[in-house]
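A single structure is presented below for examination.
In this view, the complex is presented without one of its protein chains, the others remaining in place.
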Amino acid sequence: MFFASDNWAGAHPDIAQSLVTAAGGFASAYGASDLDKHVEKTFSQIFERDVAVFFVGTGTAANSLALASFNRPGGQLFCHREAHVNVDECNAPEFFAAGAKLVPIDGPAGKLSPDALAAAIGRFPPDFVHGGQPMAVTITQATEAGTAYTLDEIAALSEVARKASLPLHMDGARFANALVHLGATPADMTWRRGVDILSFGGTKNGCWCAEALILFDPGKAQQMHFLRKRSAQLFSKSRFIAAQFDAYFKDGLWLSLARHSNAMAARLAAGFEASDTARLAWPTGSNELFVILRNDAMKALQDKGAVFYDWPAGPEVKASMRADETLIRLVTSFATKQTDVDDFLSAL
Amino acid sequence: MFFASDNWAGAHPDIAQSLVTAAGGFASAYGASDLDKHVEKTFSQIFERDVAVFFVGTGTAANSLALASFNRPGGQLFCHREAHVNVDECNAPEFFAAGAKLVPIDGPAGKLSPDALAAAIGRFPPDFVHGGQPMAVTITQATEAGTAYTLDEIAALSEVARKASLPLHMDGARFANALVHLGATPADMTWRRGVDILSFGGTKNGCWCAEALILFDPGKAQQMHFLRKRSAQLFSKSRFIAAQFDAYFKDGLWLSLARHSNAMAARLAAGFEASDTARLAWPTGSNELFVILRNDAMKALQDKGAVFYDWPAGPEVKASMRADETLIRLVTSFATKQTDVDDFLSAL
Amino acid sequence: MFFASDNWAGAHPDIAQSLVTAAGGFASAYGASDLDKHVEKTFSQIFERDVAVFFVGTGTAANSLALASFNRPGGQLFCHREAHVNVDECNAPEFFAAGAKLVPIDGPAGKLSPDALAAAIGRFPPDFVHGGQPMAVTITQATEAGTAYTLDEIAALSEVARKASLPLHMDGARFANALVHLGATPADMTWRRGVDILSFGGTKNGCWCAEALILFDPGKAQQMHFLRKRSAQLFSKSRFIAAQFDAYFKDGLWLSLARHSNAMAARLAAGFEASDTARLAWPTGSNELFVILRNDAMKALQDKGAVFYDWPAGPEVKASMRADETLIRLVTSFATKQTDVDDFLSAL
Partner (left out) sequence: MFFASDNWAGAHPDIAQSLVTAAGGFASAYGASDLDKHVEKTFSQIFERDVAVFFVGTGTAANSLALASFNRPGGQLFCHREAHVNVDECNAPEFFAAGAKLVPIDGPAGKLSPDALAAAIGRFPPDFVHGGQPMAVTITQATEAGTAYTLDEIAALSEVARKASLPLHMDGARFANALVHLGATPADMTWRRGVDILSFGGTKNGCWCAEALILFDPGKAQQMHFLRKRSAQLFSKSRFIAAQFDAYFKDGLWLSLARHSNAMAARLAAGFEASDTARLAWPTGSNELFVILRNDAMKALQDKGAVFYDWPAGPEVKASMRADETLIRLVTSFATKQTDVDDFLSAL
């Protein structure tokens, strides 16, 4: 009953096998192999346009490079207060961007609202040199709260960004989970709604280490080669990242895996909703659940071996919690077994 | 006949298989799994003392983190002019260390001499605030010229560093190749000769992506956790790096692979020495060869499909070259076949 | 009727004259002159202990160097949301500290409360590598809201910082104004209340360019020499900064100037309180006033030539404002004439 995180799972057998297949023979290093080129083309097909693809090793690297690529001196980056870039990356974005500032914005259920975003940007009028200058907006899809922005919500945020001439970055560490939740296409959830650059995550959804930075305007990709190398994220045997993505995309494996983990999350959610010791903090839009749980129920679950984390509650949730309750997070993955879910719910 | 680089090879079958084995089941993320802990202990056994181990994704990351960990404002880092950190890492060391300067030092055959090192350090007297302050010394073993420092040479350099109170870093991208060339133990080639921190490379010797930073004083390791994470080098599914090292060390695989690639390089070297169109720029001490080759012979080899790079010749080599000659580099690997070597030499 | 800022004033005649006196003759550069040394000793006398003194050119430099000197990778710096370092320095602190994050904390009247500070620090448990690590606390005295922390309030904040093993920085851009408001000694308002490092501002109080970083533990000053030089803040003709401070401290000039500007602010405050078109947002504790003013009164004042800025109101103030009101800031200085104050109040 492992619900601590989707990165506690290993790698899907097809992806592991693809690494074995790629192990033989000689190939150009540093991203120049045939397999690298093939997978780059696959990305363009999936997104229905030419994209520039940069493989990197971690989601933090993808996010930090994306933001750094937009940086200017005194740059202000707008994000949700609980965004991964703001609270879970140990200042990597600030470091990669040579001292950029993340401007944290509040919003319920892990989401930025267009009004709050516009207000935050509005504090930095053009030429106000003391305050610095807006640099980019970043959103997370699915969000850190396990919710998913609707396509309209993404469009509304990108409209605010565009009005301020700011590029829009999407942290897609759980891109596939949000995608299948919405039933959208990759193009619809990104560039057709104004997203300029995407951190496309494979690791949490069944790869062992496969992250890609996707630039929807390949004409702006030149500097990224140097930025990535300078950040020690250019892998010599890059073909092994390509090999993972190759299996990931084959026959829609990535979508199947995301559907499975979402289904497991939904099954958990239904169980919690039927319970009288727990309730959902928000409806889930991915493979993450945030649950307000009675402390005695939490202890009972842990005693039976369930593994999950408690989570710091923001003001909006805290206001609705009683003293004998705790906010917990559960994450399912491609490897979550239905029997584990059912055992967990029985224990509940 | 692929002699372009050892990172054109894939992964050894045992290592690829180890990734498959590690793919199943749930395990703690971010380096806390049992397998991570097990491999860390293996490193301590190999080095005959407690060491702190930090897995990272690339050799550039290992080098840059090592140097950054010693950084102070105005820090000067002493290295060979042709060191990988100086000419092949796109300023990653300078960036990771927030603007440190690499002070390039000349020296024949890719090696620093103690006198040249002492003279370079001597240009920065204590409290000379305009010039900055010495920060660390870094050497490469095997060197960028394919040579290997003897144990005495390492000790002599570390003596210079210690007198200046400077830590000594070793870039061991080809650590195993130098080790088996010298017939030394890992402890003898490092901390027993005064090395403080080591970039231990597995990738060039049969792994797909396995690099480790080894701190010989674990008491100084605390900050490295934050430094690594801030640099986007903390892998969530870290166990897959551990799995590679686990197979790498099993039954001395790593030493066998290095012995094989060194033997292939030696066979090439013998062939060149017997030739009248080529001569070695230096004796080889690893799996890299630098050869001064007549241009017509080079062309003939390339026409027959041999893949290798020409290389910029430093002043010392250039002085010994004729106009119709080129300096080339050949690199063998665990995957180099003896038949390819023999075919190459026949073509020569 | 210039109330835009205290940096719109020029320099006090005694300080200007001191620059003339210092202009003749030869003297050691880079802070080694007799005058530099003399003024450093004066600082030690004023603070009743040995202090290390570093002259710099701007308050932003002093603040940024102070914070950078405490930096560690992933460093989190705790400050008030409206702190100058957070909203008016164009990311200089983040840049100088190689990507440190300023953690903004809300609090009424420009002040941090001990509880809010402790809660903010508490979000970064030791060894939580994803979140980063607490680095320092910074407070502003007088605050950005024109208020002044009491000595007890400073002590309470430093107690929170000490419990978390964090150094405490004080931004003293308006140090003298707070000091004379409290009637405290420099020692009482700083190190006796747990302040570790101080940005001591002279510019806003009658110098043209005289800022000093004061380290209350001179044993920790060694690195600051390099940090300052690397930040381009080591002035070759440093004696001219010393000359300003020399006149500034002579016969208590600095305290007289601060008393004057505070008195002018108090006179303005009394006038506003007697008015029916305005009220103070907070009681003033320095030479800054924040006033909620009826828009028609504001316009009338501006039409008569009064110069001041309107100011973004935080949520606490906004809630108390009517639609026809604006929050404005007025700043007095050593050069403010009582007749200008009286003319302004008449116009009101």
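Order of writing sets the chain letters: A, B and C. Residues in each chain are counted from 1.
The rule is short, and it goes like this: a contact is a pair of C-beta atoms (placed from the backbone, for glycine too) under 8 Å apart; a residue touches a chain by one contact, two chains touch by 3 or more.
What you see is a predicted model, and the numbers here were worked out from it, not measured in a lab.
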Chains in view touching the one left out: A, B, C
Of B:Asp6, B:Glu89, B:Asp196 or B:Glu211, the residue in touch with the unshown chain: B:Glu89
Which residue of C:Cys209, C:Ala269 or C:Ala313 touches the chain not shown here: C:Cys209
Touch criterion as defined above, residue of C:His130, C:Lys237, C:Arg279 or C:Arg294 at the omitted chain: C:Lys237
Residue touching the undisplayed chain, where the options are C:Phe43, C:Phe70, C:Phe95 or C:Phe344: C:Phe95
Those residues of chain A which, in the complete complex, touch the missing chain: 30, 72-74, 98-99, 127, 129-130, 132-133, 223, 225-227, 229-230, 234
Touch residues of chain B, complete complex, unshown partner: 73-76, 87-91, 94-102, 104, 123, 129-132, 312
Positions on chain C contacted by the hidden chain, ascending: 2, 4-5, 7-13, 15-17, 19-20, 22-30, 56-61, 64, 89-92, 95-96, 203-204, 208-209, 226, 229-237, 239-240, 335
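As a working rule, only the chains that are shown with their structure count from here on.
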Classification of the chain B:chain C interface as same or different, half of numbers criterion: same
Chain closest to the assembly centre - both centres taken as Cα means: A
Whole-Å gap separating chain A and chain C, where each centre is the average of the chain's CA atoms: 41
Inter-chain centre distance, chain B versus chain C - centres from mean C-alpha coordinates, in Å: 50
Residue numbers of chain B (touch at least two other chains): 30, 226, 229-230, 234
